[in-house]
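Heads up, the thing below is written out as structure tokens.
Left out: one protein chain. Kept in place: all the others.
Our next item is chain A:
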Amino acid sequence: MKRKLYPLGSLVLLLAVWQVAVTLLKTPAFILPSPVAVVQALVADASGLLTNSWVTLYESLIGLVIACLLAFGTALVMDRWQLLYQSFYPLLVISQTLPVMVLGPLLSLWFGFGMAPKVILVVLMSYFPIIVSFSEALGKVSKEQIRFLQTMGAKDWQVYRILKIPQGMQGFFAGLRIAATYCVSGAIIGEWLSAEAGLGYYMIRVKNGYQIDKVFAAIFCVIVLSLGLNVATRSLQKLYYRTLIQGRSS
């Protein structure tokens, strides 16, 4: 409990320093608003922020789910057929060096101004951490253990069902935790480029009106969304292993 209080204490201290600095230096609100002003903006525009947060969350979740399904499927296929792994995995790793957001303008051009380009951006940003982490976890499953199952008569698909997938899911969830943070960023970047709603769109709109307190309020919402998705991912992992254990005992 005490350990959890330390970062909280640091946060309060940082906010206090921020508040005091802004007050003493009389920093204009359109440059750097005080934390109190940000909270006031949060409360004042709660409904607008909630509506736009929901749009961003919706895009993030749809993109994340698609990325999960794609990464799960492709990782399994690559693991099963090593030729595919050897052919594509290095490309996947190299492709991670490309900042996906640079594709944003192209996606807007190709898919218009609707939800599609944002979701695709989220998929691209979330897919790589999941597939890389899951693929590596699948590859690390002990060959001895696989062969041991085969001496019991296990077929290929049984090796995956009984051993490889349950063990590899540790890697899957590790990747998912990273992706859960990236996916909100993906949606925001997509909204910056072309949108009619969402936190990214909201941020651009209020920034153009020099309402920097509202920009910070939106940033706060982004942090909450990212943290929430991260926590949800951890809960999902716990639920998966609990279900795995209970499901097999029934």
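As a convention for this text, contacts are C-beta pairs under 8 Å (C-beta built on N, C-alpha and C of every residue); 3 or more make two chains touch, one makes a residue touch a chain; residues count from 1.
We adopt the following convention: contacts and distances are computed from a predicted model.
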Q | Omitted chain (choose from "Na+/H+ antiporter subunit G", "ABC transporter ATP-binding protein", "RsbT antagonist protein RsbS" or "Imidazole glycerol phosphate synthase subunit HisF") - UniProt protein name | A | "ABC transporter ATP-binding protein"
Q: Quick one: say which of A:Leu32, A:Val65, A:Leu163 or A:Ala232 touches the chain that got left out.
A: A:Leu163
(Q) Give me the chain A residues in contact with the hidden chain, please. (A) 144-145, 147-154, 158, 162-163, 166, 241, 244-245, 248-249
